[in-house]
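All protein chains but one are shown at their positions in the complex.
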Amino acid sequence: MLAIHVYLTAVLFLSLIGLYSMAFKRNMIRILLGLEIILNAANLSFIAFSARFTGQVDLLGQSIVVMSIVLGGCVVAIGLSMVLNAYKHYKTLDVRELRRLKW
Amino acid sequence: MVMVLSEFLPYPLISLLAGAMVVLFAGVLEERLGQGRTKEALSVIFIALALIGCLILYKDVTSQPLGVMVLSIGAEPPLGACFEIDLLSVFMTFSVVFLGLFAVVYSFRYMEHDTRLAEYYSLLLLMMAGMVGVALAGDFFTFFIFWELMCISSYVLVAFRRELWGPIEAGFKYLTMSALGGVLIFLGMSLLYGMAGNVNFAYMSVGIDWGTAGVWAYLAFILLFLGFGIKAAIVPMHTWLPDAHPEAPSPISAMLSGIVIETGLYGLVRILFVVFLPNAVLLPRGPETFKYVVAVFSVLTMTIGNIMALLQKDIKRLLAYSSIAQVGYMLVGVASGTTYGLLGCFLHVFNHSLMKGLAFLASGAMVYRIGTRNLDEMKGLGHYMPVTTMALAISLLGLGGVPSTNGFVSKFILFGSALAPGVNMWWLTLIGVLNSAFSMAYYLPIIIRLITKPAEKSSELKEAPILMLIPMCIMAILIIVFGIYPRPVLQLADSASKALIEGLQGYISKVIP
Partner (left out) sequence: MSKYYKAMGAALTVFMIIIIAYTTALYGAIFPEPVMSEEQLVITTGEGEIIHSMSGFLWDYRSLDLLMQPFVLFAAASGCAAMLRVIRRRS
């Protein structure tokens, strides 16, 4: 079993990738993908903590991950339906075009 | 059926969740058959049932030995998911359902020209169910599921008028920022889970080895503070709010501003006072750090909220910035960390839900009649809509903290709490009082503009419909009544704040014997 710090480093990098794509990507769908990446970083962290001690598995962490995947899917579904509506109005997926409102 | 369900689900939650399903199906059937008003009637009935359920819940909780009630299915907590209900949860539930009732009655006329009303009422009930669940949950993951339920419904409700570009744009921005907040809460929860081995609130309070936690505890706190701060619109993270609130339909703005952002504050208070503050003495410079972080953000929030509100021309945008300032006042009570401060905080949550709810509903009625949110075009509107203007004036004076409105009572307690002997944050009181006085600089011009003589006579403008006026008048009367006679709410908020601080041992011992 690897030390917990290795997994935590991976969690840090995954969340950085997600944050980067949420902050700098122009495509609205990529922003939602960035969100999903951060959620998966959190999931990885739960799994790593649940299997922290050799020979033991804490089922609590695993069941939390099973349920959180569904929650993430729901948020992204709503986000995509909004992206579709935004596309109807603006004919583009570029998030910088959405600035008629004061951002 | 209800008796069986009530063994593991609290009454208000049963009523709201069942209502959401029934209303959706009734509404869709109605749409097929032609016009009808069943879905509106049903949603009012189910919310009224939830209000009665609140009273039953209050009786149940007070009759329990420690003032804490635990409901779970199957396995017992701490490992099993559970509701852990104390008086603070009941207080928040009551605030949610109370404001929801007014918002739904108001929606009858306000939303009558929109389509897809079945989904609208269903999602409104689901959003309230999510907030009630957040208030009642005793387990962090159960809390998170209800949190997502609340968030998902509110994203759609903000962007509900999809044929306009504004709501869609505001809704997408709200979704990205708020979902990021949810994910950060989840990340912070995973760290707490790693430290405690469980996600029960009471278990996390005693199960963490705080001696070695050190930096990790602070990291978890930062993540949770950011996550809840995004929802509660604490200042560096507030940028979604001034866009989302004006673009949402007015009853939804009232709900968002009145109670949804306070739910974020409730989550912060719950995790801070159950997990972090009781054990903060074990951390290096613990108690001061947590309190001063909250105090500094409180100062930032109220100052920037007030300054930005002064610059606005759009009435709903102005009210949105004013909500940010009010959240800053509530944080003063949290920063003091005493029972008295929390009493002020939660009293202000209830009072603010009435005042800001009324302000949004009244300004929504004006928007409904004149079709614009621009303050300059509202000049002289008071001559055509006297009752609405009266209600708006009362709510604005309440928000400014004029004596004999309920805003004065809660602000008095809030700012007094920072002066208490053990707290000693006189600068917080000073800045708060100055801000509160400063805020009148944008509340009063609205009232003046409304009651000046209009330039030319117009015959089309008339008073808002009676179904909008009824909830507005009741709320305006309640603001005055609770300002002159605050005793009932004060007692309820007092026992709620005592349940959080003095009842903490009972809260923990109910789960870990």
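Worth a mention:
All chains are identified by letter, namely A and B, in their written order; residue positions are counted from 1 within each chain.
Assume a residue touches a chain if its C-beta (ideal position, glycine included) is under 8 Å from a C-beta of that chain, and two chains touch if they have at least 3 such contacts.
Not measured: the values here are computed from a predicted model.
The missing chain, though absent from the display, is touched by one residue of B:22, B:81 or B:202; that residue is B:81. Among the residues B:26, B:213, B:409 or B:489, only B:213 touches the chain that is left out of the figure. In the complete complex, the hidden chain is touched by one of B:195, B:331 or B:347, namely B:195.
Within subunit A, the residues in touch with the undisplayed chain are 4-5, 8-9, 12, 16, 19, 23-24, 53, 55-60, 62-63, 66-67, 70-71, 73-75, 77-78, 81-82, 84-85, 95-96, 99, 102-103. Mapped onto subunit B, the interface with the missing chain covers residues 8, 17, 20-21, 24, 34, 72-75, 78-83, 115-116, 119-120, 122-123, 126, 129-130, 133, 141-142, 145-146, 148-149, 152-153, 155-156, 159-160, 162, 194-198, 206-216, 218-219, 222-223, 226, 236-237, 239.
As a convention for this text, only the chains that are shown with their structure count from here on.
Chain geometry summary: the mean Cα position of subunit A and that of subunit B are 26 Å apart. The residues of subunit A lying in touch with subunit B in their complex are 4, 11, 15, 22, 28, 31-32, 35, 38-39, 41-42, 45-46, 48-49, 52, 58, 60-61, 64, 67-68, 71, 74-75, 78-79, 82-83, 85-86, 89-90, 95, 98, 100-103.
For subunit B in complex with subunit A, the residues that touch the partner chain are 79, 141, 144-145, 148, 151-152, 155-156, 159, 162, 165-166, 168-173, 175-176, 179-180, 182-184, 186-187, 189-191, 193-194, 197-199, 239, 242-243, 247.
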